[in-house]
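In this view, the complex is presented without one of its protein chains, the others remaining in place.
Chain naming follows the written order as A, B and C, and within any one chain the residues start at number 1.
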Amino acid sequence: MSIVWLTQLAQVVVVLALAPLLTGVTRKVRARLLRRRGAPLFQPYRDLLKQIRKEVVVAENASWLFRAAPYIVFATTWVAAALVPTFATGLALGAAADLIVIVALLGTARFMLALAGLDVGTSFGGIGSSREMMFATLAEPAMLMAVFTLSLFAGSTELSSISAFMLGPHAGLNISLALALVALIIVAIGENGRIPVDNPATHLELTMVHEAMILEYSGRHLALIEAAAAVKLLLYLSLIACVFTPWGTAVAGAGALACLLGVAVYALKLLVFGFLLSLFETAIAKMRVFRVPEFLGVALMLGLLGTILLFVSRAPH
Amino acid sequence: MSPLDSDIAHLLAGSMLLVSFLLLYQDRMFALLNFYAMHACVLGLSVGWQAYLQRAPHLFITALIALLFKGVIIPVVLHRIVVRLRIHRTIDTVVSIGPTMLLGMALVALSIIVMLPVTHTGGVFAREDLSFALSVVLLGLLMMITRRNAVSQVIGFMSLENGLILAATGARGMPLVVEISVGFSILIAFLVIGMFLFRIRERFDTVDLQALHMSRGESSGEEAA
Amino acid sequence: MSSGLAVLALATLLAVPAVGALLLAAIRSYRISAALNVALCALTLASAAALYAHRPAPSLYLLVDDVNTVFLIVGALVGFTTSVFSAGYIAHELETRRLKPRDLRFYHAMYQLLMFAMNVALVANNIGLMWVAIELATLTTVVMVGLYRTSAALEAAWKYFILGSVGIALALFGTILVYLAAEERLGQGMTAMAWDHLVGRSAGFDPALLNLAFVFLLLGYGTKVGLAPVHAWLPDAHAEGPTPISAVLSGLLLNVALFALLRFKLIMAGNRLVLSPGPMMVTMGLLSLVFAGFMIYRRRDIKRMFAYSSIEHMGIITLAFGLGGPLASFAGLLHMTMHSLTKSAIFFGVGYVSQLEGTQRIADIRGLTQSQPLLGWMLVIGVAAIAGLPPFGVFTSEFLLVTSTFARSPWLAVLLGLGLMIAFSALALRMHGLAFGESARRHVLNPWRLAPMALHLLLVAVAGIYLPRTIVSWFRHVASLLG
Partner (left out) sequence: MSVATPWFLSELASGCVALLLGLSALAILIAPRRHGSQLIYGACALLTGVLAVTALLALLAPPAARAAIQLAVGLPLGRTLLGFDPLGAAFAVIINVATTLVSGYAIGYGAHAREPRRVVPFYPAFIAGMNLVLLARDAFSFLIGWEFMSLASWALVVSDHASAGNRRAALVYLIMATGGALTLLFAFGLLAGSAGGYEFAQIRSAAHGAAPLVLFLALVGAGSKAGLVPLHAWLPLAHPAAPSHVSALMSGVMTKVAVYGFVRIVFDLVGAPSWWWSIPVLLVAGVTTLLGVLYALMEHDLKRLLAYHTVENIGIIFIGLGLALAFEASGLKSAAALALTAAIFHAFNHSLFKSLLFLGSGAVLHATGERDMERLGGLIHRMPVTALAFLAGCIAISALPPFNGFASEWLTFQAILLSPQLPQWVPRLIVPAVGATLACSAALAATCFVKAFGMTFLGRSRSAAATQARETDRWSRGTMLLLALLCLCAGIVPGFVMDALAPVMQMIIGTRLAVQSSQPWLRIVPIDGARSAYDGALVLGMIVIAALAAALIVRRFASHALRRSAAWDCGFPDASPATQYTAASFAQPIRRVFGTAVFRAREHVTMPRPGDTSPARLQVELHDTLWEALYLPVIRVVDALAEWVNRLQFLTIRRYLTMVFAALVLLLVIVGAWR
């Protein structure tokens, strides 16, 4: 039992520890692809520390919600990430929340952040919140459809069971799974505000979404939010990893060696996915805001298609 | 009784029907009044004959009332009114005579048809006579709806009343209702002549119902529901 | 001795109004005559109630049975409360110079005469006598409708008179035909016109004659009931006459005519060879219901609007009786009672409204719940009751009627429901305009003058929630008699 708790604890720490690194990796790769030297890999950690040490500037008419939001956002995102098996399945708290809950937790974070964007009462905050929520109205159902596909496929909404099933003999190449994967990737891009949906690096007023929402934040608050964003990216990647590339993940209560192996494999996966992500980002251009709904709509349609195919094709578990 | 008796009754009923047609045909006021008087007289005769046949003396009273009151008094009074209202020259048919006549024929045919299945023929009172009475009633109604001014409508109504009495007296042994009905017909006549026409004339200078309807309680064109 | 009491009750029931009419014709002071009018109606009510307990033996002319006691008591009650209402109402008419004392003398005399005629019509065993009584009732109401002598009133009276007389004539012809049909079996004379004999022996009558007779009776008495398409006199008569008369018309006279119709329906029902009367009645009832429902939408005159609602409800009742069966007949009977009480209550209210606002135009009346809250809300309650909303008796009857109809012939029920819906929407539309909205006016009205209205609404509300077992069993019995 205790080992299960240990892995869970380790996981909680690991996600938090690796998240900025992942961000750093993507930035670095991207810079290299653009023939820039780019910032060092550990720059994100430095940024976070720097921001934490700075004083916070809060607009006069900001309410308690504005100051509470970063903590809530960070906490929910972190918890959600901690519930996704990274290097080991069968987490102690895994039974507390299935995939749907994880999606919903991210929803809570987004909800609070959007409110915070409206709190100060600036036009940019409004733009950010409104657009972020509009994207979410398509991304969230798309994500859920992908979840449906997976859980119908595996006969469970528990991530551990799903990944166990994926390792098992029943899993094979299945068109629904492919559709779900594509949908999931699109959603990941959208939700994390990557190109082509949004550009995390820009502050051009009219193109930014996520950045506009957190425009008024500074200091430790900003640090928390940035950390949350990094964790979120990590979450999505490790979700994809745990479902579609479950190999090498340590099973519940495995020995320390297995866990170490798991960590290594996991880090490798992150590296690969991060690389692919940056490759993709450099390959295409950001699209107009009102093209995004179509982009995400595609994800929704794919997810729905996958689910329906599964509904009509498979006998239930 | 001898077939002759019933034949006479038959004849009288038939002649009433004939007079009804004449009433329907008339469009001049005075002629209308005269034919109404004739209608009433024929009724009187027929009722008298029935009284004789049924050995029912009380029917003679009915006959007498029909003869005197309806045959004489009411026409005279109506005559006065017509003169006073200066409507004796009006020609007031709504539907022209021809179609009205055809319609009347159809009504008679209808009343005969509906009477055909009647198996029981109440003594002297043959099925045909009943159908005659029915047609007189229908013709009276027809007259009411083809005339426009009040006096001729009243006349139509009273001819209808006559048809009723024809039927009632024909129904053998029908108690007291006859007198009452006659009394009521007279009462109606009184009400018509006395109360309404005069009051109406106080209000409107004509008894034309069209004019009377200029002052209807509501006017059309209400806001939407 | 019980029979002696019964005979006495019957005698008073007829004698009181008759004598009263003469008395009131003689009395000059309207205060005395109004009071006397109330007293006489109270006496009539008492004797009617007494008749429920003790029935005299049926004679060839008069007959008191379970069926007509219902109508008698309801009628006497409405007549009594209306006389109370009229006492206050008429005084106001006198103050506003709309009527002269001479008119009032005439009015009160005619009121009692009307009561007399209707009582006779109800207790008459002889179909001829019944016819005469209904004719008398019609004529008295005709002259009362003309009471105001405005052009509109005279027009209404004239219209009523002509159409009513035609109806009477048709009914008489029908009666004659019934006699002819009966005379063959029962022999000549009185027995052939005594209803109880007719109903017993109708099996042997000539079906063709009965069919013909019923056609005439349906149209003849149907005119009095106010069934479409022979309804035309009713709205104007209600709208132009004095409001108490509108209440009496809706509350009593229509029922009396319906009662006559039912008596003949029973005679028909006894004979299996005849064209069954049910479908005809159902058709006319349905026609009246839908037609009146549409008519209510466009009404401008408040009294005329509720007159159309009377047509609607008479249609419902006729439909129920035409449908027959224990549930439907019970529903019809209950609905008739409830409609009498509710509609007369509404007319009381409407009378005060038109007096206070000085108009009958719906468009000019608004915000009653603000200008005179008690009256306004009681009117709202009345409309809710007549529209068949609980907890009022009309809801009970409509519940029974609709459910039983739907179980038997769904399409008919759908039509019925459609008609109810149309009429309801129209009433609701108008009622919102009347009762709500800002009104600058503030009216004072002595609450006691609303007592009759309150009494009726209370009765209806109680009946909607709780009907005493005795009444239920009584109505069930009557319903079984009505088939």
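Here, contacts are C-beta pairs under 8 Å (C-beta built on N, C-alpha and C of every residue); 3 or more make two chains touch, one makes a residue touch a chain.
A quick note: this is a predicted structure, and the numbers were derived from the prediction, not measured.
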item	value
Interface partners of the hidden chain - shown chains only, full complex considered	A, B, C
Touching residue (missing chain; options C:379, C:400 or C:450)	C:400
Hidden-chain contact residue, picked from the options A:17, A:34, A:65 or A:201	A:65
Option touching the unshown chain, where C:162, C:225 or C:252 are the choices	C:162
Option from C:36, C:115 or C:219 whose C-beta touches the chain left out	C:219
Residues belonging to chain C that touch the chain removed from view	158-159, 162-163, 166-167, 170, 211-212, 215-216, 218-219, 223, 229-230, 232-233, 235, 275, 280, 291, 294-295, 297-298, 325, 327, 330, 334, 367, 369-370, 373, 384, 387, 389-391, 395-396, 399-400, 402-408, 410, 413-414, 417, 420-422, 424-426, 428-429, 432, 436-438, 465-467, 472, 475-476
Positions on chain A contacted by the hidden chain, ascending	52-61, 63-65, 71-72, 74-76, 78-79, 82, 93, 95-98, 100-101, 104-105, 107-108, 110-111, 114-115, 118-127, 129-131, 133-134, 136-141, 144-145, 148, 151-152, 155-158, 161, 203, 205, 215-216, 218-220, 223-224, 289-290, 293, 300, 303-304, 307-308, 310-312, 314-316
Touch residues of chain B, complete complex, unshown partner	94, 107, 110-111, 113-114, 117, 138, 141-142, 144-145, 147-148, 153, 209-210, 213, 216, 218-220, 222, 224-225
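Here is the rule we use: only the chains that are shown with their structure count from here on.
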item	value
Arrangement of touching chains [line / ring / star / complete / other]	other
Central subunit by CA centre of mass proxy	C
Greatest separation from chain C - chain, by CA centre	A
Pair of chains ranked first by number of touching C-beta pairs	B-C
Chain centre separation in whole Å, for chain C relative to chain A (CA means)	78
Chain centre separation in whole Å, for chain B relative to chain A (CA means)	99
Geometric centre distance via CA averages, chain C-chain B, whole Å	30
Multi-partner residues of chain B (at least 2 other chains)	none
For chain C, residues contacting two or more additional chains	none
Touch list for chain C against partner chain B, complex	128, 131-132, 135, 139, 142-143, 146, 149, 151-152, 154-158, 161-162, 165-166, 168-170, 172-173, 175-177, 179-181, 183-184, 188-190, 192-193, 206-209, 212, 235-236, 239-240, 297-301, 304, 425-426, 429
Interfacial residue positions of chain B with respect to chain C in the complex	114-115, 117-120, 122, 125, 130, 134, 137, 141, 144, 153, 157, 160-161, 163-164, 167-168, 171-177, 180-181, 184, 187-188, 191-192, 195-196, 199-200, 203-204, 212-213, 215-220, 222, 225
